[in-house]
Every structure is written in structure tokens, then in C-alpha cells.
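Just one protein chain is left out here, and the rest sit where they should.
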Amino acid sequence: MIPRYARPEFARIWEPQTRFTIMFEIEAHAADKMAELDVIPKEAARTIWEKGRGVIFNVDRIDEIEREVKHDVIAFLTHVTELVGPEARFLHQGMTSSDVNDTALAVQLARATDLLIEDVDLVLAALKRRAMEHRMTPCVGRSHGIHAEPTTFGLKLAGHYAEFQRTRQRLVAARAEIATCAISGAVGTFANVAPEVEAHVAGKMGLEVEPVSTQVIPRDRHAAYFAALAVAGSAIERLAVEIRHLQRTEVLEAEEPFDPGQKGSSAMPHKRNPILTENLTGLARLIRSAVTPALENVALWHERDISHSSVERAIAPDTTIHLDFALRRLAGVVERLVVYPDNMMRNLDRLGGLVHSQRVLLALTQKGMSREAAYSAVQTNAMKVWRGEGDFLGFLKADADIRPHLSDAELAELFDLGYHFKAVDTVFARVFSR
Amino acid sequence: MIPRYARPEFARIWEPQTRFTIMFEIEAHAADKMAELDVIPKEAARTIWEKGRGVIFNVDRIDEIEREVKHDVIAFLTHVTELVGPEARFLHQGMTSSDVNDTALAVQLARATDLLIEDVDLVLAALKRRAMEHRMTPCVGRSHGIHAEPTTFGLKLAGHYAEFQRTRQRLVAARAEIATCAISGAVGTFANVAPEVEAHVAGKMGLEVEPVSTQVIPRDRHAAYFAALAVAGSAIERLAVEIRHLQRTEVLEAEEPFDPGQKGSSAMPHKRNPILTENLTGLARLIRSAVTPALENVALWHERDISHSSVERAIAPDTTIHLDFALRRLAGVVERLVVYPDNMMRNLDRLGGLVHSQRVLLALTQKGMSREAAYSAVQTNAMKVWRGEGDFLGFLKADADIRPHLSDAELAELFDLGYHFKAVDTVFARVFSR
Amino acid sequence: MIPRYARPEFARIWEPQTRFTIMFEIEAHAADKMAELDVIPKEAARTIWEKGRGVIFNVDRIDEIEREVKHDVIAFLTHVTELVGPEARFLHQGMTSSDVNDTALAVQLARATDLLIEDVDLVLAALKRRAMEHRMTPCVGRSHGIHAEPTTFGLKLAGHYAEFQRTRQRLVAARAEIATCAISGAVGTFANVAPEVEAHVAGKMGLEVEPVSTQVIPRDRHAAYFAALAVAGSAIERLAVEIRHLQRTEVLEAEEPFDPGQKGSSAMPHKRNPILTENLTGLARLIRSAVTPALENVALWHERDISHSSVERAIAPDTTIHLDFALRRLAGVVERLVVYPDNMMRNLDRLGGLVHSQRVLLALTQKGMSREAAYSAVQTNAMKVWRGEGDFLGFLKADADIRPHLSDAELAELFDLGYHFKAVDTVFARVFSR
Partner (left out) sequence: MIPRYARPEFARIWEPQTRFTIMFEIEAHAADKMAELDVIPKEAARTIWEKGRGVIFNVDRIDEIEREVKHDVIAFLTHVTELVGPEARFLHQGMTSSDVNDTALAVQLARATDLLIEDVDLVLAALKRRAMEHRMTPCVGRSHGIHAEPTTFGLKLAGHYAEFQRTRQRLVAARAEIATCAISGAVGTFANVAPEVEAHVAGKMGLEVEPVSTQVIPRDRHAAYFAALAVAGSAIERLAVEIRHLQRTEVLEAEEPFDPGQKGSSAMPHKRNPILTENLTGLARLIRSAVTPALENVALWHERDISHSSVERAIAPDTTIHLDFALRRLAGVVERLVVYPDNMMRNLDRLGGLVHSQRVLLALTQKGMSREAAYSAVQTNAMKVWRGEGDFLGFLKADADIRPHLSDAELAELFDLGYHFKAVDTVFARVFSR
């Protein structure tokens, strides 16, 4: 995790203090149910809550104990005993470390995902506002980086909006993947802890019961989770790359916000660089890099080994923190993106009307020319324009093969921009009415 | 794609012939709607179907044309014209290559996924049958590769069953991700093709309408798709690794089927190796390797570039073909797995009763010993057993710290195996009643 | 492997026929040495060569045998016996399958790498020729996609040349990684085969002796090999992305060769798309995707398991074939790249002289202005130019803060293009004199 890419409100989820509080709650809720089932004294469960609720755990002390016993959960429980007193010996009865560790991780990931979904909502809101604003702002559509046909800037943004709608759905599904509770004992048999304890804790912690666990919650869930985050990373990258392209000197159809005090380059005072979206491009790579180790974590040996633990210590906080930062940065960029409709129009006109070549082609075939002949006729004239020899409409009007089929007026009509935007409302209705 | 890992019925989906047939259907259905909308002559649409339906396309001829024009869809259309005649010029009106390419890919991926889901059902059926068969077959549960506590072989299989249930759900969701149709023209504006054409073709081809496309169906869909396949790969790997462990010489609790004519080793005639599950482990790596290029395919430039194309030419057929093969091989291995309950029991007894250490620990705390003292007492005796100095129950009975708390009879009762299996039915109900 | 991306001369390395020939040579050379050591009859070794040399092995027959015995090397040896007769029983004495499989793979990978190095030499030759041609062709250097300062097109190409020099060195090192021979028996102890046999075969097959093998050649070698190929993929991508950028409509400083018969778009006849370099971008992703499974192949169990085998069946041919294709395609693109020096100049002038802002900044500090004051003065004028309010040199001449420090003549001199190219020869000497 890179500090500069960590929002404090978000990073807090991953602080040891937060984790220990969650672990305490899991243990204490479990104790409640065990007391109800007469496995431990009711008085013990009550005392545990009374003395432990709201306590600030001493992270340094727990670390100190762990260095001695080399076991994180034992260290935690030992510290709880220091705080709660002898009743703490009734905690963790019949449970195994993974019961509390995996369930705590589930709570942390679920909370993190709730915030990530809020972040996506910020991106969606910004995209929607700007899409509406530029619903009919003409710009050129490009395939292969080459001018193709006219589109609108709003339509571009609508496409990204739809992608973030899907991103949202994937995050909701990913949350369901990992929000489960397992308290099933050393190898998942509930030998020393009743299934009712698991159900009780699940309910209290806002989780589903894991239908069958080994010692651990199965890691295919986490692999699916990080895969969803990785796809979200790529969605961010696609929009970031679009903005970077639009800000290129030669294109300059849009620009990231540039603050008054900001310096673009230590050497070249004229520069205004798309550093936010370049940063997002890099963060997307980082976010995606969690997917392979998460996939490698699935095939734990038998009822579990602990190889996944060091991986998750890194990727769980880092990937969610980076994604949170990236989504919020992206929302800000979209919200404040400086758009240059005039430049969009200038670029659209740059090819001397070549963007209308397909309409001419279609009109010629409609008039009875074979597709091959029409394609050849249009291409011949297009190549002359491409070589800078003149204007497309002029060449077409002068072409002896074309004139028999299309009058000057008909040709001129084929160069109408509005023609291309007649379905924009239809698409907007599809996308934004959901 | 490796020929030996390609099931012919599955690989057929990815043959050029299949692809061209799908492309023809897309174009011909589009022509139907265009005719209905009076964009092209009704007679043309009819003729196209009459002459093109059921035709075996000449793949070599199309390749030949493509080498000349360097464009795959133009090559295909040119060949269709050779077969259908001049009416073919009305095909593809206002459409762009990606309209037909992407929609055809959607059909292929959807069909492939249907078969993959059937494959998962085979795995599920095999797992369920064997889980029921071994519901109460005792074996040792292992964490860290070290004996932990008793479980049943059926419970192990139930865990994998639940994982493949999730795998199935992910494949169903993945299918929905990619089963969309886009026929929206050069930059997604429907400038020269009506949205009704897209809706018509979508319906006919069994796809949903893509709400907003650029020139292409957005590739976050495909990234999510291949991510789901990757997670399925890891699920296969987990079960394969379990079986490989169980077949180790020192464990030998289960074995892959070994055919009479089969030779395990060219040099060592005594060998029976778990080569099928080792092969599955490798295939899982291959299947997962598609996820990174699929993620890198998302950020196409502007309305599209074609960098995703070569990637998908490889990963779409290869990954689905390998997954199909792997799932079916896995189903076969599970179905015919040779299970050795006697060896499971022998292994379970190997630690001289140490697997019951936790019950003793819990019983001591129930009797009033502090957790720390109980842990220490149990561990001291356990370590003696570990060093081969004798039998756990004997040591416990002789321990002066333990005797005041637990009688010989109470201690013996703590070594009862059935105690561990009392929740098996509960878990089975959770897993198999879904 | 995608057929269209397979050069026949290269793909031949990976044909079963080639593989069986190499396997025969390994076995026959081993037999020679065994005969010399009196382990097998000299007559047998002679007969094996006489009857087996130059034989076309019947791949279908071998496959048929393999389906029965489920063991590839046994199938091969059985077929050799059919061809060579009873003397074949002396083949493979004391050897294990991996001895022949791994050594054969080493030969194939070494041959493939020899061709890949030739391919890189083609890229290097093309880059050098074009770099020399455009050594002093001015164009704008861009950071963040924004115009920075002048450079030359030759200097750009020199940078890529140096990267492919490094690529070449990495391939040479990668070849050394995998070009080893292991014939050490079932677990690498040489129990039944003398180390002299290994040394003899290594010499004959052009390989080094593997210092210590288990049953297999250790797979860290192959992981390092595929990692080198992956880095080569990224080098290709960097140059491909550069060309794609240069071909964008708004930039158009260079274009891929476009053949007369070629069609850029089925719908838009005016299009000339950088499809070759987009294809290379995709191929780079494919080539890189081998690195993760290759890394996962390293940790085989004990003296070996066979999980690496299915992975290598795919990635060894596919990745080398795709890289060969990509390097040759890249060499062709560079060789025939259409360069537009006029457009480069036009783009260079596009910012109204802003590319000289740093020189002005430096000159001001040289004249005694503080860096901060100079930066501010230059930036203020630059921003006016950026907003399209006029020409940079004009603004500078009129600036009351700047005039005291720099005369009109001095300012004009700071806008000299040649100033930027004075070190080009130095850099070219560094790069091309190696």
C-alpha cells in the first residue's frame, strides 16, 4: 500500500485496531451463543462484553506477545485475557484461529466493498452529469486511432457509464462472494462448536453462513473477489486512456483540471500533463496484479495450509485501498474535466469530409451500383483527399462514375452531421433509464 | 490449443466453418429486418436465405480472398457473393465488421459456456455420488499437511461440491456477461443501421442487446468472462491437488483409476502415478493464464483498436477447450476414484491419538483448569507422543496434573471418533439441498 | 498457437515429426556411448543408427500406441522397435522418460531461440537503416503525450534499437538457460546410466551438461526463458504503440505500409489503419501471458511431477511461434514504414514555439533571474500561447520582466532548432558502435 494512495477513512478498515475490534466482536458474539447453549457460563459471556466492548486494544502489546508465541490469534486472546480477566478463558471454545481470522477478513472486505460501491456511484454520477451535458456535442469517433465517423462526446461517456454500471454489479456480486462466516472448528466438522454459534455470529456480523468450510473459508471466493476488482481496474484504465488521448497536444479535445499553483514540468513551464489519468493507468496495473496470487491461493493443501495468509496481508488492504483511491480520483477528473467542443469540431472537420465516406458508399449501392464498384469509387476519391489533393465533396461531385447516381444536392445532403446523431436519445434511454 | 486436450464436439464451436455459418446467420437475420424496414429489397433478403442457408462455406477460398484484401469480413462477404449472387450486395448495409465479428464471438462463447456448464454438472454429479458414498468414511483432516482432527471423506468431497456449485453460478453469470449483440455501425451511433436490426438479430441469435457499444462490444465483459474461467481453473486445481496428496505413497488414501494396459513409468514398472490430476494442475495454470491478456484487452483506444483480436483468437478457443477437457477429465477421475477406507483409518490412527488433543484441552478447561495450564499439560504429553515415546491416552491417564480433572473413563470417552461426525448431516443438508 | 501467426519454417520445429527425430538421435547417441562402455552390444548401436537414421516416424502409429499404453515415450520406443527390430531393446537402458523428453525440449527451444535471435537481427537491421536515414529529421519529443522539446526521428529509433540490442542479449542468455542435457535416470542419481552417456549426448546435441538434475531438468531455467520472451514482447509493444500513435489522424507523422489491394474498413473506404502494429500489441499480450504459468511450473513436487507438461505443450510452441511472427512482422513494418517529415515539422511548430520554453527559462537564470521568477515569467507567457492568444516569441519580446535580461536577438537565437540536435551524433556513436 502506498501512503499517498490511501484515503484515511478507507485505510482505517485495515488498521490492526479495527481488526482486533472485529475479532473481539466475533469471539464475544460466539460466547453469547455458547452461553445460551450452556457450553460456557452465561456470566462469562456477559463479563466479556462488559469489559471488552469499546476497548482500545494495545496493538504493540499484542505484537509483543505474538513475537513470543508465534501465533497471532493466541496473542490476541492472551491480550484479551489481560483486559477482561479470567472469564476470557471461555472465549474461543472449540473454535480454531481461522474461524475468527477468516470471519474478520470477511467483515473487513465487506465494509471495504461497501465503500467501493459508493465510490463507483460517484463515478457514475459524474459520468451521467457530463454525458447529459455533452449529449449532443459532436466529436469524431475513432477506430484504430483513425477518424471514422461522427459521434457525440456524451455518447462516449454513456459507454463508460454503462461499463461502470457493470462494474457496480460485479462489486455487488463480489461482496456476496466473500461475505460469509465460518465457525466450524479445526477441520470444519463442528466437533467442538455447534453450528448454531456460527449462525448467530453470522447474523450479528452481517454475513451469510458458509455452507461447508474446511478449517478455512474456501479461497475460490477471494479469487473471484479480486478478479472483480481487477476488472474494475481495467474499466478505470479504459476511461483514463481515453482522457489521455483526448489531452494529447494534437488532439486537445479535453483536459484534466489544472490548478493555478500546479507545475507541469520542472524544466518546461508550458506543459499541462494528464498526470492524474496516467496515475490511474498505473494504479489499474497494480490493482490487477492481485488477481494471479489470489488465484494461486485457492489450492490450499487438504483442510488448509497458511500460504494464502501473507498474500492476503498484502493484497486485501493494498488492492482495495488503491481501488478506492483510483475510483475517487477518477470521479474528480470526470467531474472537473475541461472539455473543448470547438476543438472537437475542428478535429471532426480535419479530414475534409472523409468521415462521411460510408454514407456515400451506401447511397451509391442504394442507387444500384455494386458494392465493389461503389467501394472502389469512394476509395479512389478518399485517397486523393488523404494525399491532401483537395476536398472530398468536390472530388465526388466531379467523379464521372458517381455523378450518374448522385446529384450535387444529394451528395451535399450526405455530409449532414445531424444524420449521425438520430439514435443518441435511444441509446441514452437504454443506458440511463436503468 | 493442444489437440490432445480438445474434445471434438467442443472444438467444433471454434472451427472456421462454424464461425462462418454464424456470421452468415447474423448477416441474413439483419437483412430480414432491413427488408422489413424497406432499407433493402425484401426479395434480396429472401434470396440470401434461400441460397445461403445450410451452405458449407469454403474456408480455403475465404482465406485466399483475405490474403488479397487483408480484411476478414470483406473476404467473407466476397465469398458469400460468390455463392449467393448479386443480392449479397444488400448484406452488411450500414454495418461494420465488428458488428458481425463481435456478435459471432458472443454466440460462440455462449455455446461454449453452455457446454462448460454441462461439464460442471458432470463434476457435481460425480462429487455428489461419491460424497454420499463416503459420507461417514472416517479420515484425518489435515491443516498445514499435519494431522489435525478426524473428518470424513464425504465431508471433504462436499466442500469441493459446494465450490463447484459456486463455479457453476459464476459460469452462468459469465455467460450473461458476454451474450450480447451489437449491430450499431462504425462508431456505435446506428447512423446507417437502425437499432431495430440489432434487436431483431439479438432475438434470433439468443442474445441480449448491448445497451451501448462503440464499434465493439466493450471488453470488460470478456475480461470478466475469462476471470470466471480462471477461478474455475483454480477450483479444479484444488481438487486435483487433494487427490495427488491422497495418492502419495506414504498416504495412499485414494488413487486415480489405473487401466490394465497402462504403464506408469518406462523405467520403473511398479509405479502408479496420479498423472491425470497432475495434468489437471497444469491445465489449471493454462486456463488461468488467459486472465491477464483479457484484462489488458479492455482499454482499447477510443471507439476501438484491434489489439484484442489476436489475443482472443488464441484465448477464446484455447481456454474454453482446455476447461471443457479439464472438467470432463476431473468428472471421470472423481467418478472412478479408487478410495481406500482402510488406509484412511490406518493414517487416522498413526499419531497415537493426538488428533484428540483438542477435546482433552476443552474438557480440562470445562473442568476448571485455566486455558493456559490446560494447553501446557496437553502439549507436554503430545510432544512425548510426537517423539515416539508412547501412546497419548496412556500418558494422559498417568499425568498428575490431569488426573484430578479427568477419570480414565472420561479420558477414554474423549477419544471417541463418532463425536466428530455429529454435524456431518447438518453440513450435507446445507450443501446438497440447494 | 494461431495458424495465421505461424511461419511454416519456424512451426516445423514443433511438429511431432521433428520431435521424434530429435528423440531418436538422443536415444541413438546414448546407445553409442553405452556400447562404448560395454553396457550394450556395439552391434546393436550400429544397427539402431543404420535402420533409424533419417526415418520418417509414423506419428499416427505412435499416437495409436500411446492411446493404449498411456505413456508417450514408451509409445515412441515401441514404434522404434517396429522400425529397427529387436536391437531396439537396447535403447533407453537405465534412462527415464524425462531424460529424452527434457533433452528433446532443450534442443527444440535452442533451435527456436536461434531463429528468434535471427529475427531480432532483422529488427535491428531495419531500425538501424531507418535511424541513419532519419538521424537529423526533426520531430517533437512528447512526454505525457504533450509536446515537450524537439528531438529527431532517428533518435527515437535509436532508442528502440538499443532496446532490441538488450532484447538480443536477453535471448542469448535465455538460450544458455535452457540448452542443457540431462540423462541421469529415474531420480537423477545415474544409478543405471553413466554420467559419460549424458556428456556424450550433450556434446552431440549441442547442449551443456545439466550439473544436477532430479528426474527432470529444473524448471527455473524455463521460467527464466519465458520471462526473457515476455520482456521481448514488451519491447515489441513499445515500438508498436509508438507507431500507432504516430499514425493517428491528428498526428500522422508515420504510417504502416498500405498495399494497393488492401481495404481498411468494410464500411469506411477512406480508412488506413495501423492494423499491423495493433496486431503486434495484442501478440505482445499473448507472448507475455506465458510467464505466469512458467513461473508456476517451477515448484514441482520432490524429484518431479508432471504438471508442467501440459503447460509446456502449449507455451513452448505457441510463445516462440508468436514471437517469431511478431518480430518478423515488426521488422517489415519498420523497414517499410512511411515517414512524413513535413508533418513532423508541422506538428513541431504547432505550439507556436512553446517547445523552446525551457531554453528561455535557462537563459533567464543564466542572466541572473531566480529560478522561481524565471519559471513564473516563462509560464505566464506560455499559458497565453496555450490559450491561443498569440505567438510565444512575440510575447517574450514584449514582456517587461524578460526584456531587461534578454534582447530580441538573444530570444530569437533561443528558438533555433539545431541547438537541440548537437548531441545526436554522440548518442548514435554510443548506440551503433557496439
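By letter and in written order, the chains are A, B and C; residue numbering begins at 1 in each of them.
Here, a residue touches a chain if its C-beta (ideal position, glycine included) is under 8 Å from a C-beta of that chain, and two chains touch if they have at least 3 such contacts.
For clarity, every value in this text was computed on a predicted model and none was experimentally measured.
Among the residues C:Ala126, C:Ala223 or C:Leu396, only C:Ala223 touches the chain that is left out of the figure.
Only one residue in the set A:Ala290, A:Met344 or A:Ala423 touches the chain that does not appear here, and it is A:Ala290. Contact with the undisplayed chain is limited, among A:Ala45, A:Leu157 or A:Ala186, to A:Ala186. Of the options A:Met136, A:Ala314 or A:Ala429, the residue whose C-beta touches the omitted chain is A:Ala314.
Looking at subunit C, the residues touching the absent chain are 81, 86, 89-90, 93-94, 141-145, 148-151, 155-156, 158-159, 162-163, 166-167, 170, 173, 177, 185-192, 194-195, 209, 211-215, 218-221, 223-224, 227-228, 230-231, 233-235, 237-238, 240-242, 245, 281, 284, 288, 291-292, 295-296, 298-306, 358-359, 362, 365, 370-371, 419-424, 426-427, 430-431, 434.
Not every partner is drawn; the one left out touches subunit A at residues 1-2, 4-5, 68-71, 73-74, 77, 92, 94-97, 185-186, 192, 244, 259, 261-268, 273, 275, 278-279, 281-283, 285-286, 288-290, 292-293, 296-297, 301, 305-311, 313-315, 318. Looking at subunit B, the residues touching the absent chain are 140, 142-149, 244-245, 247-251, 263-265, 267-275, 278, 292, 296, 347, 350-351, 354-355, 357-358, 361, 375, 378-379, 382-383, 385-386, 392.
In this text, only the chains that are shown with their structure count from here on.
When the CA atoms of subunit B are superposed on those of subunit C, the rotation angle is 180 degrees to the nearest 5. Residues touching across the subunit A and subunit C pair largely coincide in numbering: over half of the numbers involved belong to both copies. One simple way to say how far apart two chains are is to compare their mean CA positions; for subunit A and subunit B this gives 24 Å. Put simply, the C-alpha centre of subunit A and that of subunit C have 32 angstrom between them. For subunit A, the set of residues that touch two or more other chains comprises 142-145, 148-149, 245, 292, 296, 358.
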